[in-house]
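Worksheet: one structure, shown below.
Only one protein chain is missing from this complex, and each of the others stays in its spot.
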Amino acid sequence: MILATRLLTALTANTGELNLSNVNFASYLGDSGFGQIEIGNVIMIIMGIVMIYLAIKKDYEPLLLIPIGFGIIAGNMPYNPDLIPIGYLDVLGGQQSVFKMFYFGVSSGLFPPLIFLGIGAMTDFSALLSNPKLLLLGAAAQIGIFITLLGSLFLGFNIQEAAAIGIIGGADGPTAIFVASQMAPHLLGAIAIAAYSYMGLVPVIQPPIMRLLTTDEERRRKMKPTRHVSQTEKILFPIIAFFITAFIAPGAITLLGMLFFGNLLKESGVTRRLADSAQGSLNNIVVILLGFSVGTSTQARYFLTTDSIKIFVLGALSFAIATAGGVLFAKFMNLFLKGDNKLNPLVGAAGVSAVPDSARVVEVEGRKYDKSNHLLMHAMAPNVAGVIGSAIAAGVLLSMVPH
Amino acid sequence: MILATRLLTALTANTGELNLSNVNFASYLGDSGFGQIEIGNVIMIIMGIVMIYLAIKKDYEPLLLIPIGFGIIAGNMPYNPDLIPIGYLDVLGGQQSVFKMFYFGVSSGLFPPLIFLGIGAMTDFSALLSNPKLLLLGAAAQIGIFITLLGSLFLGFNIQEAAAIGIIGGADGPTAIFVASQMAPHLLGAIAIAAYSYMGLVPVIQPPIMRLLTTDEERRRKMKPTRHVSQTEKILFPIIAFFITAFIAPGAITLLGMLFFGNLLKESGVTRRLADSAQGSLNNIVVILLGFSVGTSTQARYFLTTDSIKIFVLGALSFAIATAGGVLFAKFMNLFLKGDNKLNPLVGAAGVSAVPDSARVVEVEGRKYDKSNHLLMHAMAPNVAGVIGSAIAAGVLLSMVPH
Amino acid sequence: MILATRLLTALTANTGELNLSNVNFASYLGDSGFGQIEIGNVIMIIMGIVMIYLAIKKDYEPLLLIPIGFGIIAGNMPYNPDLIPIGYLDVLGGQQSVFKMFYFGVSSGLFPPLIFLGIGAMTDFSALLSNPKLLLLGAAAQIGIFITLLGSLFLGFNIQEAAAIGIIGGADGPTAIFVASQMAPHLLGAIAIAAYSYMGLVPVIQPPIMRLLTTDEERRRKMKPTRHVSQTEKILFPIIAFFITAFIAPGAITLLGMLFFGNLLKESGVTRRLADSAQGSLNNIVVILLGFSVGTSTQARYFLTTDSIKIFVLGALSFAIATAGGVLFAKFMNLFLKGDNKLNPLVGAAGVSAVPDSARVVEVEGRKYDKSNHLLMHAMAPNVAGVIGSAIAAGVLLSMVPH
Amino acid sequence: MLAATLLQAVMSAPDQQLIDIGLRLALIGMGTVFIGLLILSVSLPLVKKIAEGKKARLVAAGSEVTPAELTKHEVAAITTAIHAHLLRINKLEDMKLTWEMYEKPYSPWRMAGRSKMLIDRTSFRQRSR
Amino acid sequence: MLAATLLQAVMSAPDQQLIDIGLRLALIGMGTVFIGLLILSVSLPLVKKIAEGKKARLVAAGSEVTPAELTKHEVAAITTAIHAHLLRINKLEDMKLTWEMYEKPYSPWRMAGRSKMLIDRTSFRQRSR
Partner (left out) sequence: MLAATLLQAVMSAPDQQLIDIGLRLALIGMGTVFIGLLILSVSLPLVKKIAEGKKARLVAAGSEVTPAELTKHEVAAITTAIHAHLLRINKLEDMKLTWEMYEKPYSPWRMAGRSKMLIDRTSFRQRSR
């Protein structure tokens, strides 16, 4: 009798709602993929496969698109969320899902500054130091951010959402994620996927716009070779650049602080082992977790909305506008420059950032018209300036828009 | 007078219960190891030393046994938990102990998927792709899991505990920890120690069983050389294998998602730096913290129970049954195979996983009977299949058993 | 009408206090550095620049001073904390600042043991094993800790604060941070900065004291060459040393456990990849985040207090006393030693730890008086003993002083 | 004592329903593992087909040279040639690597190791394994 | 359908105040970006001056040999010489590195890779890129 009572208690207390009638193969199949699959999942999984394909075959930003692509697949495999926490938002009986823990790095805004640390530790600002006026091209391309912001307001988003969507035009994944995590967390997945997708598609989006806005003669123009930059200049740069930019846009302190900190580690010459890890293992670990997390956050039930479609349309628009802004501003600057100081306007397209893909696009486009014309070094200047520019823009929006 | 009051306040408010009578050497000694040591600690510390000895002298899974062994020592050094938080469960005055923070990676289930990411990034699935039917040996060896589950029910564990104990038979440390952290956190320490100990002891446990169940002729049998596997196959494998396994066992999405994600990073050819860090520094860091944490969680006061003894007995049983399951199923398959397609049944023993130790045991056993018989490559196939198989089994239990 | 209501709701609900009158350039400038800068920030930023300068030009502990220096700059850039969370204490609308998340590793006491793991994995205890009596020099130098503790009580700090300040005299950054995080979190920034600054300034602080307390003849004394130490000794050392020290000072289990664990990973010979990551990427990542976090925690509004000034004065004192303690105890030991067993008292100065800078100072000083006198190997023994000694002292204080 | 403990535990066996649940779990679990790996094993030849389909186009014209035909010396020669070729491309970068590898021979954090080298200068580490 | 959605969205345009705020944000934001990068670009020549000021003292006496004048062979020779010089300094350490690199050829965690090498022994990986 006592034994029976003990067992009864054990069964009810310990095994929860488990009883014999629930434990059968049909019930198990119903909770497996066979019973849980939805059309939305299939669409998203195909999208993930396409991303992986493009990354491997076309070499479009593989370090980002492969983690995101596989994350999309993992996040959209069907399961019953009442039985076990798997998805990026799942908490069950006090136990967070692992994907939710990974995603914390995204939702808290922790990962983007760490990525910036790594970017700083692997970026060489020589090109920019060599020709400072090219910085302005990186400023001009940020017009994409603000026009997209206005467009988002027109499409019915509120001001916080519009600000977060606008930053897609900065062509900087980490900046976009950082702003979205603070301003519009519910749109973070769509914004991140849009930003990274278009960064991957830079070689597809930019060339037609660049050709449309330039003449043959302009595209063939060669630029003065860059000068040699001393080590002392490179050491002073991150400190001085941080002062100026953080002073003007305090909202950018977190992102630019880490960027220039990483760069100082690289250039100081006495912290090699720290710079190596900042741009090496730490960066790789964060890239893996960030990409995968962003991917898992595209669970069809939350992701496939008209808002996501609008964001993708606005994102494409913003990349196009940013590219045009950079190219046209280069032509505008040429009005004031003389002789061999004149710029090849193609270089302006690199102002969108998307480091270093858009600089590579400039190089490739330039050589289409003159095999001997190497624009890569010149394009690197607006390219890294674009990173700084969009971080400043993000800082302004973070300061001005209450959130 | 005012000064006296100030000091009185300071003394009572700031120094807590500290007063002159408490501050003496005898009282200090009482709180040091001299006053706090217990016989249980001594037993556990000796166990830790034995593990370290086996790891260094016998090379039994040193990457796991050394962190665990030292963790056991560190977790069992005597101290007074009312004075300072040290142990893996200690929180004192709102301050968590560092060991508790480390242990969070274990108790939350965060570490195992990260380990699987690393295993994926260092595993070559060629052997399996070359001879797919060997996958079934990896399935057969999982019988150890379910017989142990039944045995645990007989020994009086409830259904959640039995499921967690059963997974020891999967011979996969991370899988066992993951399931235990969700199903039976109070048994996690014992389950983890049992799983890793027996994984280390695979060269001791398996050979007698292998010899018992095979004839001399069978042990000498050579197998057809494996075929070359193309890179495209290797890239497609992680994606397709993830679809199938996650669809059938959604509970395994977290573990297998990370395993195949890691493998895709390795095989894609465009994400080398991510794969390097996934299987390198990230894996090492997690292995260090996981092993050490599991070790510290064996504090004698919580660990030395009859439950732990039962778990160790059941664990040994489950490894033996799993080995027998693999070998016997290989013999069963031979009934349907002809000529040089017949399997050497020793290869079945590798189905328990314990990668790559059990494959190495198969190689060593095989060469005892024929110096020229290299079974390593063939054993790798059931070996990695065993990892997938036990993750599927874990997924089924996580889905079906409420927790 | 409905549209208007919707928009009104949207504006009030979504944009918070944002309204047209707030959005203008003057208001923006007021929230930028132009409106927020304070004299305290300027002072701290200059201090950060000086640290970076010393690190690069004079090579004073660059791996610590550069992250701290840049952290000071980043933590003191002016911003409006009501608009966006940036500082190391900021939480706004439930969103923690990124710097606060980084700082968690400091305030929770998580980073110091991880640093100790790395130090263990990169430290060779041969010198100490070769000449065990030099351990006592590492003990003698800890007198700095306790005299500073008494001095702090005199300057009006309470007992917890005094204990935390005293540990600066241990000349071990991580130990000081660990104790301060548990005992006196509000002084953590000042204590950490003091500890690391003086560790960097060891080549400036120690030599005059060393010369003051030694005769010319003593400084020229050569010591017996160290003996070769076998691998088995090196493997046994971390285990035995951990037993003894943890038994006597349980409060040091966390720090010394990680130190000796790291050393076992290094010496075992079978866990190379773990040791490499412990002293490589993991250590670098923690050093970056710890240094930067400590820097950001010097926000002028919290940091520039008379308490900070007192702590800096006490810190300088404690380094001087510790150095004197080591040198004088070496002379005291010489009273009992004969012939070529006599110590060169300069070696005592290395007992303060500050590994390996103070050992380097001993080498340099020794060679000033005899070019052929290499004291480096002998100085390494008290140097690493000093690390153990201050961890023991920390353990005693953590056990005895309620917190 | 251990035996007694186990015996006692087995004696107080759980009721039939719990065992039934356990048996069903075992059946469904083992079944799922087998079905999952069986489906995977039959789908792998498909993977091979897909991969070969792509490759077929590439090697359609000439017969692929099986690397097995290469001698050790040929392998060495080819490797060296490719190495040299790539080396030229990466020459400047490599130079930098070489250069920087020795950049800071007296870094503070390498002191511990260095002092050990001085001690062990003339001795080799004996390894038992 | 997409077009319809977008059209509908645009039709229900937000009120003028929200647009005004957006326009002001755009103006201030774009202005700040431009001013920030403009100040940075005009301050960079100053950085150069500071850096040159320091360097000037060093090269005051003789004219600096521009590395551009070195031929490929000279570069190789110098690099080798420096390498050899530093190599001597680091000889013992390097020896240790070389030694340990091959220390544990059968480490369990390298088995997977090793078994693959055995399989692929005679084949080279074909890379499409």
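The letters A, B, C, D and E name the chains in turn, as written, and every chain counts its residues from 1.
Just so it is clear, a contact is a pair of C-beta atoms (placed from the backbone, for glycine too) under 8 Å apart; a residue touches a chain by one contact, two chains touch by 3 or more.
Since this is a predicted model, take the numbers as computed values, not measurements.
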item: Residue in contact with the excluded chain [from A:61, A:218 or A:307]; value: A:61
item: Selected residue (touches chain absent from view) among C:86, C:114, C:163 or C:376; value: C:163
item: Those residues of chain B which, in the complete complex, touch the missing chain; value: 3-4, 7, 10-11, 15, 18-20, 23-25, 28, 269-270, 272-273
item: Interface residues of chain C (partner: the chain not displayed); value: 59, 128-129, 132-133, 135-136, 138-140, 142-143, 145-147, 149-150, 153-156, 159, 162-163, 230, 232-233, 236-237, 240-241, 244-245, 248-249, 306, 309-310, 313, 385, 388-389, 392-393, 396-397, 400-401
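Here, only the chains that are shown with their structure count from here on.
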item: Centroid comparison with chain D (C-alpha atoms), farthest chain; value: C
item: Comparison of C-E and B-D (more C-beta pairs in contact); value: B-D
item: Centre-to-centre distance between chain E and chain C (centres being mean Cα positions), rounded to whole Å; value: 31
item: Residue list for chain D, restricted to those that touch at least two other chains; value: 12, 14, 18, 21, 25, 28, 32, 109, 113, 125, 127, 129
item: Junction residues of chain A - those touching two or more other chains; value: 10, 15, 18, 23, 28, 59, 159, 248-249, 269-270, 273, 280-281, 396, 400-401
